[in-house]
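Before anything else, here's the structure in question.
Left out: one protein chain. Kept in place: all the others.
Labels A, B and C are assigned to the chains in the order they are written; within every chain, residues are numbered from 1.
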Amino acid sequence: MKFQVHSALEYQVQQPSTLILNIHALRSPTQTVLEETLELEPYLRAEEFSFGQNANRLLRLEVTEPLTFKITYKAIVDTIYQIIGLEKESGTTPIMQLDADVIPYLYPSRYAQSDKLQRLAYSKFGKYDKAFEKVCAITDWIYGNVEYLSGSTNSQTSAYDTVTERAGVCRDFAHLGIALCRALSIPARYFTAYAFKLNPPDFHACFEAYIGGNWIIFDATKLAPLNGLVKIANGRDAADAAVASIFGNVSCLSMQVGCDAIEENFTPLYYDINQQQGLSYS
Amino acid sequence: MKFQVHSALEYQVQQPSTLILNIHALRSPTQTVLEETLELEPYLRAEEFSFGQNANRLLRLEVTEPLTFKITYKAIVDTIYQIIGLEKESGTTPIMQLDADVIPYLYPSRYAQSDKLQRLAYSKFGKYDKAFEKVCAITDWIYGNVEYLSGSTNSQTSAYDTVTERAGVCRDFAHLGIALCRALSIPARYFTAYAFKLNPPDFHACFEAYIGGNWIIFDATKLAPLNGLVKIANGRDAADAAVASIFGNVSCLSMQVGCDAIEENFTPLYYDINQQQGLSYS
Amino acid sequence: MKFQVHSALEYQVQQPSTLILNIHALRSPTQTVLEETLELEPYLRAEEFSFGQNANRLLRLEVTEPLTFKITYKAIVDTIYQIIGLEKESGTTPIMQLDADVIPYLYPSRYAQSDKLQRLAYSKFGKYDKAFEKVCAITDWIYGNVEYLSGSTNSQTSAYDTVTERAGVCRDFAHLGIALCRALSIPARYFTAYAFKLNPPDFHACFEAYIGGNWIIFDATKLAPLNGLVKIANGRDAADAAVASIFGNVSCLSMQVGCDAIEENFTPLYYDINQQQGLSYS
Partner (left out) sequence: MKFQVHSALEYQVQQPSTLILNIHALRSPTQTVLEETLELEPYLRAEEFSFGQNANRLLRLEVTEPLTFKITYKAIVDTIYQIIGLEKESGTTPIMQLDADVIPYLYPSRYAQSDKLQRLAYSKFGKYDKAFEKVCAITDWIYGNVEYLSGSTNSQTSAYDTVTERAGVCRDFAHLGIALCRALSIPARYFTAYAFKLNPPDFHACFEAYIGGNWIIFDATKLAPLNGLVKIANGRDAADAAVASIFGNVSCLSMQVGCDAIEENFTPLYYDINQQQGLSYS
């Protein structure tokens, strides 16, 4: 499916600062960037870098004097997803059988303190047999119990806060989902994306859980169709995959984000609790 | 320098559980494992794995029925360290110049919430010009202000707790050091080791800061000579590099750990605040 | 109903310290202390004091040199409770109609941070019409979702921890009940007691909620009959009504506590969810 995505961010830099921005669409075997442009106004020295093949594409910018700048990114991206039948999948993959590179996604992280949520996770979701059922139940529980409330949280808010305070934005919904999965020994990772007609328009965050050998996508906010995501980055949580990591004194003045389908036949997909099919981008 | 290290851990497994143990000495260009033996009593299926070359060596064990087992590790290890002159090093490496693979060590993590310590770090340590001075000052401040108190903390304790509660063990000292470095935009990572004649005998934890292109070792507990460390693992914090990650219901019944120099000419080294030389194992 | 209560506490004082103990049975119109003895061995200067009539009876002790001492309290106490029909009570008492001296029990306190639990409390318990139903539902929810686990918490543990970590002792169960009540604008206070045949034997803590003009007793641990309590103290939370507040370096070496009915006809009472009757000691 082809999407046209764009973002425009305006920053005011008060003193010499460095920014690491993560707004480029990922390039991977299942996601092809057909066209893209990046504009910096005024021109600033910037370096694109990445942690390897198929990895998050970062942009590093140094601003040595106070100024206001605008960065605009536009791309046309073709995404492929798989529908994965999970009927036969009988439970959580034993840790002995996990690929080594999946294991770090079992560990607690800055915003997903799974070590503190173990009793709660087992008492609420331990009763489900299958891993897919468990993560669907987690997603539904977050959707039903946490209020989506713009401005209610900040960059320090973590799953440990959200599980009690019960309000947040997409980032907080994702962190809580990740923490609850890991507490049940299901590997889970953070996922940022451009999301089809997301309203209000913004960067989106959701999460993937590792089930039956695949990274299956989940979105506890239910604000975007699961097949309408253009992946930007993966990470353990927002510490790894923030849209902007700022070192210095910088304010964001404005942000526009958008994602539209180019083809006409886009049919939004959401999980149906009776179906046992997951959607995977990897 | 050659060291003989050993550890013996006894676990009681109450129900089917998986353990990931990280007790093997690391193999790397600067650390050669000359001999090693691992014994499991009774015999249990175990798999050694690693995240790549020169990476932490993990042991994955599955125990399917209640039992008590003992694991014993012994090795002779030859370590090489460098003394690095830092006189000319004028400050923190600009983020624009950091290698991409160092950048994750700038981000906050589960036990090192650097995002919450920024004002404190700047007000206490911002006045020092050079990065080495800053980290020496951090190390001294932790040593002077946090009491080493066995049993005062647990596996959930993080730098955010320790900075106020002012008591902990080596793990807590390391997490606080890491968090304060990152708050000042100095990359820092967790380091576990067998430590020469550590008293009380235990696995040791300290940290490395990235200064002038090298990972320089620091130990805020000052309990072991800096040249007496046999590295086990690196990680962002104890979430990545725990001696034991346990999934299930398992108790540790006993632990013996030891590290002795084989050669006779071992001269313990500690930082002298007037010297401007760091010690690096990488 | 007449009860025989006793407690014996042994403390080791390492350096000059002051203790404030709160182990005396309360004297009030509904609780008569028929006999009581207090022994300190060795003899120490101690002062009994109280914040007014019918108020907590405190014992203040100063120990000026290192020693080990034992304090033994025994009493025979006659308690009267009321069964209060709450069928007609249609809801939470409007704050406009609360007696002024009840209002402080609406506010958050050290261990009962009701301000952080508002969304959670409304989403779980807002649906019940009557205040008695609400508090019964809170009590049942805590009983069903928090594991009673000796040693799992300490003197710093608060309702904000327990609501997520889901384990604790009577004190933690009470704090969580109090915080959830206050979050719903129902005044609630902490209540310590000698409890009939409590097992394991210990001081007990539960809470009272202010419903229809009466302080109604609730015990989310369900470990003691509601009519088997000999009140020691009330307070906002354990900060006000701790069994022992210690200023200095003192360890508790041993503790024995007991409470038996003297009369033979003691019939234990617990709330039946269909009944609409509360039990009140005031």
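Please note the rule applied: a contact is a pair of C-beta atoms (placed from the backbone, for glycine too) under 8 Å apart; a residue touches a chain by one contact, two chains touch by 3 or more.
Given the structure is predicted, the values throughout are model-derived calculations rather than measurements.
**Student:** Touch partners of the unshown chain, restricted to the chains that are shown, please.
**Tutor:** B, C
**Student:** Quick one: say which of C:24, C:116 or C:189 touches the chain that got left out.
**Tutor:** C:116
**Student:** Determine which one of C:53, C:156, C:199 or C:274 touches the chain that has been left out.
**Tutor:** Spelled out, the listed residue whose C-beta touches the missing chain is C:156.
**Student:** Kindly state which of the options B:61, B:75, B:163 or B:224 is in contact with the chain not pictured.
**Tutor:** For the chain that is not drawn, the touching residue is B:163.
**Student:** Looking at the whole complex, which of B:116, B:197 or B:222 touches the chain that is not displayed?
**Tutor:** B:116
**Student:** Of C:50, C:68, C:82 or C:254, which sits in contact with the chain we cannot see?
**Tutor:** Only one of C:50, C:68, C:82 or C:254 touches the chain omitted from view, namely C:50.
**Student:** Where does chain C touch the missing chain, residue by residue?
**Tutor:** Counting only chain C, the missing chain is touched by 18, 20, 47, 49-51, 58, 60, 62, 94-96, 100-101, 103-104, 106-110, 113, 115-116, 155-156, 185, 239-240, 245, 247.
**Student:** Where does chain B touch the missing chain, residue by residue?
**Tutor:** 116-117, 119-120, 123, 145, 147, 160, 163-167
As a working rule, only the chains that are shown with their structure count from here on.
**Student:** What pattern do the touching chains form: line, ring, star, complete or other?
**Tutor:** Graph shape here is a line: each chain touches the next, no loop.
**Student:** Please state whether the interface between chain A and chain B is built from the same residues or different ones, using more than half shared residue numbers as the mark of same.
**Tutor:** Counting shared over all numbers used gives more than one half: same.
**Student:** Note the rotational component of the Cα superposition from chain A to chain C, reported as an angle of 0 to 180 degrees in steps of 5.
**Tutor:** To bring chain A onto chain C, one rotates by 180 degrees.
**Student:** If you average the CA atoms of chain A and of chain C, how many Å lie between those two points?
**Tutor:** Inter-chain centre distance comes to 46 Å.
**Student:** What's the distance between the Cα centroids of chain A and chain B, rounded to whole Å?
**Tutor:** That pair's centroid distance is 30 Å.
**Student:** On chain A, where are the residues touching two or more other chains?
**Tutor:** Residues 116 of chain A each touch two or more of the other chains.
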